[in-house]
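Missing here: one protein chain of the complex. Every other protein chain is in place.
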Amino acid sequence: MVSHKTTRRNLLKTVGIAAGAGLAASYLGACARKEDTKPAAAGGTAQEMASQQSSGTSGELTPDLIDKAHETVVKQFPAKTEGEGCLPLEPKIDGDVKVFELTCKEVDWEVKPGIKIKAWTYNGTVPGPLLRFKEGDKVRIVIKNELPESTSLHLHDLRVPNKFDGVTYVTNPPIKPGETQVYEFVATAPGSHMYHSHHNAYEQITRGLAGGIIVDPKDGRNYGETQDIMILLNDGALGYTINGKQFPATKPIVAKKGEIVRLRLMNTGQLYHPFHLHGLPMKIVEIDGFPLANPWMCDTISLNPGNRYDAIVKADNPGVWAFHCHVLTHAESPQGMHSMVTVFIVQE
Amino acid sequence: MVSHKTTRRNLLKTVGIAAGAGLAASYLGACARKEDTKPAAAGGTAQEMASQQSSGTSGELTPDLIDKAHETVVKQFPAKTEGEGCLPLEPKIDGDVKVFELTCKEVDWEVKPGIKIKAWTYNGTVPGPLLRFKEGDKVRIVIKNELPESTSLHLHDLRVPNKFDGVTYVTNPPIKPGETQVYEFVATAPGSHMYHSHHNAYEQITRGLAGGIIVDPKDGRNYGETQDIMILLNDGALGYTINGKQFPATKPIVAKKGEIVRLRLMNTGQLYHPFHLHGLPMKIVEIDGFPLANPWMCDTISLNPGNRYDAIVKADNPGVWAFHCHVLTHAESPQGMHSMVTVFIVQE
Partner (left out) sequence: MVSHKTTRRNLLKTVGIAAGAGLAASYLGACARKEDTKPAAAGGTAQEMASQQSSGTSGELTPDLIDKAHETVVKQFPAKTEGEGCLPLEPKIDGDVKVFELTCKEVDWEVKPGIKIKAWTYNGTVPGPLLRFKEGDKVRIVIKNELPESTSLHLHDLRVPNKFDGVTYVTNPPIKPGETQVYEFVATAPGSHMYHSHHNAYEQITRGLAGGIIVDPKDGRNYGETQDIMILLNDGALGYTINGKQFPATKPIVAKKGEIVRLRLMNTGQLYHPFHLHGLPMKIVEIDGFPLANPWMCDTISLNPGNRYDAIVKADNPGVWAFHCHVLTHAESPQGMHSMVTVFIVQE
């Protein structure tokens, strides 16, 4: 199952449990309870913070205001927002073919409480839905364009027939507004991949037209993971986002002590984002869907545009661990943490 | 032989053959034929496109104009321009010494049809000529400076005697305008390297003073390659370039199905350029001229300034595959693909 398996209820439970881990409990516990019972108030504060954050400078901030701003944002985490991306898309079955339907359309996407931005989406979410195939699957993707301009579909690194590569005027005509195109192929490339527009792509991808793909290997290759979490990074019109959201609206990763968590990190943005996980080393096991003969350990993975890194994390150190871009302007300002920040919670 | 082995004639043939691969044929076939028979017209269009592209924004572009702009640029590919860099330089023989003569001079360099920029060059091309040695060769490089300011020659990673390292005032005096310097050394470092100015280098390299070096290993080490292609990336005064050219004037890589192509990717620019090859996985076999004990596979190579990556590509998937920087602002705009884009054509 690819999802954080985390509901509002069990996150509260989580944080309650995590309380044993130290100060985090009082802060996150308080925050989650408050934010959960007073969403309006929290939303209001979030908006103030957002406007402050958007200034991006410390302005007249006194040392006390800096502290207060930091505390306020953390207490909003995990903040409720409308919409969630990267959820599995159930295919329709047509004989021996799995059919996935994607519709490109504009929606108002809430990147953090009270902040909605016009996004270009697949099926109304940022990132688009997760497409999951089994190696050898016959796949049909039916993509309809309801955007005001043409688009295309590039299945990044899936090694499909050239005529389905989605590079407009090189391999495919554009999908004009109102048009539908059909892509058919056999899923032959196991691993973590992504799909995105390849037409006016700088604008279309940074507005949201990107999603994740997993091709499960026929040989059942795995790393003993008990959770499998996809994390798409993006930068551009929606700001610096993790799965389409900005801190404090990002989603925590939650694991019980001893779990093996697989992270599928992908960068669909235009900048590099060296992602640093506190307290829990990461073992890089696959790059661009290819297993490494000699995996290596690290605490920071430099995610360049276009690359995917599969990393294995052993949840052996209880607590609430920050997980953020180490280009700090993508993660913090004098108004506190923002954008590319979430936490990895290990429950006792 | 280090070159694309591609003439105008066999490119057309190529595209004709590639026609079997789908839409690419009609587009590229049409484009090549048209561009080939009506260079003036194509050049004219290219200039319009160039001026549009230089704006870098979509301005008043309607969705239809965006499509048209994309199509127009693709149809110009591969566009004819004056000058080609990275061609092998034949040495003169002086006893047991191979003598390579380099002259630094300014030329008007055509980066794409109709767009000429004052470039600083070695022997009049960007990149400079390819210098190819055999491990153990006695080499003499005679470099003359016809530029209006001093320069120097740094043989990046060749491990030459310190007095030939080319860092002005640290190991060498500058080569002043009109002066000539002689570098002598034994080629001891097999692999892919580069040479460039190390004096006022930010300006001089980004204007074109860089070139590739190959030292063929004595032990004949190779990866079964049937083609060996050097690709120097640069950014700066000449824009974002592949071997000194901007799309649509970049050169396609053309291979018959089953060929093993070695790419020697080098970044002489100031930005990182994660290069993504569609449809054909790349195996990284050497970094900075050093073989990897455990090569790894990928579809995107993050080329940082100063690094060289040797990658092996098995041409097993027929078609016309885009090969471009995944920092999309280096490769596309609403006016279509530009700058750091080419294609890898696999013929049936």
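Letters A and B name the chains as they come in the text, with residue numbers starting at 1 for each one.
The rule is simple: a residue touches a chain if its C-beta (ideal position, glycine included) is under 8 Å from a C-beta of that chain, and two chains touch if they have at least 3 such contacts.
Just so it is clear, the structure is predicted and the values come from calculations on it, not from any experiment.
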Fill in the blank from the handout: Given B:P88, B:G124, B:P217 or B:G306, the correct residue touching the omitted chain is B:G306
Exercise for the section: Identify the residues of chain B touching the omitted chain, counting contacts across the whole complex. Expected result: 148-150, 154, 156-157, 159-163, 165, 167-174, 176-177, 198-203, 205, 270, 272, 287-290, 292-294, 302, 304-307
Fill in the blank from the handout: Residues on chain A facing the left-out chain by the touch rule are 21-24, 27-28, 58, 63, 66-67, 70-71, 74-75, 272, 274, 276, 278-281, 294, 296-300, 302, 317-322, 326-329, 332-334, 343
